[in-house]
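And then chain A:
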Amino acid sequence: MISNLAVLPIVIPLIAGVIAILIHRKLTIVRRFAQILTVVNTIVVAYVLFYVSQNGAVVLEAGDWMAPFGIVLVADLLSVVLVFTTNIIALACVFYAPKSLSDQQEEFYFYTFYFLLISGVSGAFITGDLFNLFVFFEVLLMASYGLIVLGGEKVQLRESIKYVLINLFSSMLFVTTIAFLYSVVGTVNMAQIAQRVGEVEQTGVLTAIGILLFFVFGTKAALFPLYYWLPKPYIAPNPVVSALFGALLTKVGIYSLLRVFSIIFVHKSDITHELFIWIAALTLIFGAIGAMSTNNIKLIVAYNIIPAVGFMLLGIGVYNSTGYAGTVYYLVSDMIIKAVLFLLVGAIAYLTGTSDLRKIRGLIHYYPFLGWLFFIAALVLAGIPPFSGFIGKLLLLQGAIESDQIIVALIGLAASLLILLSVMRIFIRGFWGEKDESIIPDKKAARSFALPVVFLLFFSILLGVGAEWFYPSIASIGDYLMNPETYIQSVLKE
Partner candidate 1 sequence: MNELINTIAIVCMIVVTISIALLLFRVIKGPTNPDRAVALDAIGVNLMGMAGLSAILLVTTRLNDVILLIGILLFVGTVGLAKYLEKGVIIDRDDD
Partner candidate 2 sequence: MTGTTTEFIMNILVIVFLITGTFFVISASIGVIRFPDVYTRLHASTKAATLGISGIMIGAFIFLYVEHQIVSGKLILGIIFILLTAPVSAHMIGRAAHSIGIKPWSQDGNTKDEYADTLKEK
Partner candidate 3 sequence: MTLQIVLNVIIAIMWMFLTETYTFVSFLSGYIMGILLLFLLRRFIPDTFYFKRVWKIIKLVFLFIKELLIANWDILKWVYKPKKDYKPGIFALPTELKSNWEITILTSLISLTPGTLSVAVSEGNSVIYIHAMDIDTNETAIEAIKTTFEQAIMEVTR
Partner candidate 4 sequence: MEIVMSILAGILFTTGIYNMLQKQMLRIIIGTALVSHGAHLFILTMGELKRGKPPVLSDEIANYSDPLPQALILTSIVISFGVTSLLLVLAYRASKENGTDNMEKLRGNEND
């Protein structure tokens, strides 16, 4: 059955994760195993992507229970594109991991957590059921808890407890909100919720419930003023974990916002989406300011997650197909570039033994290749053409202007400058400058860090330079999101 394709991206990592438990002590085997399985899964997902782009969404009714009653998995283009991106990042991380992690960390189920994180993230992208989304959120969060505490350093424990607490709170708010929604519309299937909310034109309490959901996802997505928890916990664990977090976790929140506020709560967009635009603006401003505020290179990158999320929310807020397309493009682009940056600053911190920018200089004399990778990554991040960030930003700003949101567009531009400055400081102060004679270069390590980064950057560049191959599909996602009927019909088959 072809509809089983929808479940493969969730199940393969799940099984891999379980197997990884069994062989967790045999490091050489488990490493190789994880790498092979990730490659396999990526190939499978690539096939699913190909299939979906040719034949349209694949809808799987789990256990053959009809759509609104059982759990449906909806592998539409949006989901599968994001799942594919997730796997690309996973691929880079799994090859980066052995060098970056200590043997102990690997032994203590890094690969299991890693696979289950992928499984949870993919599940969250694919599921068409709101409560099931909650469950997948918990899977990926729990895996992230496992990853964030891995190693049990002082700082790590301190920051992870805050991370767990905030996420626990927002999870509880999430289930409660699902209950509220169930009370009003009597279902937890997203397509049916969308249909029913549409039928009553999103009466008052539904809007309030929508806003609660917005805050739930907003907390995960790290929007203003909900992002406070994010930066420090994200830099406490190993860089490879930071990369997975930075690339995937907040993006699941954004994805959920995108889904929910494109198919369900769209009937009072003059209130809700207008609010999003202002929140997006504040997220951009404070995120960019945050990125400027520190000399800790990891923290700089972590803070940079926030304005990116602001950009994506902007695309949701302007509520037109260009904006949606921009959000999706930016989402994909940002997932990759955040992974790149975390991996790179992780490499720098590993090679220099510090993440304090004031103590790093002249690295380019030892690691020119890393330096140029970082330079390109900074440009991608700031949305400088012709890289992937540019296309996303262009679409987002076009979307904003189509909806007459000039001020926010200008704020977005200003934030871009601060973003560029915030990361370029790392290049100028860390890579440029006099040679630091005290460094003992470790070219081998640098090379093994660089390869995964090159792999990811290749996609960043491809998404920009080769935008023609991607844009039509993403534009079609934008249109698709503007017309929730398509989604509803493909699920409910009415």
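Annotations
We adopt the following convention: a residue touches a chain if its C-beta (ideal position, glycine included) is under 8 Å from a C-beta of that chain, and two chains touch if they have at least 3 such contacts; residues count from 1.
These made the cut because all candidates are chains of the complex that A comes from, given by their letters.
Computed from a predicted structure; not experimentally measured.
Taking any copy into account, the candidate from 1, 2, 3 or 4 that touches chain A in the complex is 4. Remark: chain A residues 131, 134-135, 138, 141-142, 145, 149, 152, 154-155, 157-162, 164-165, 168-169, 171-173, 175-176, 178-180, 182-183, 188, 232, 294-296, 299, 355-356 touch candidate 4 in the complex.
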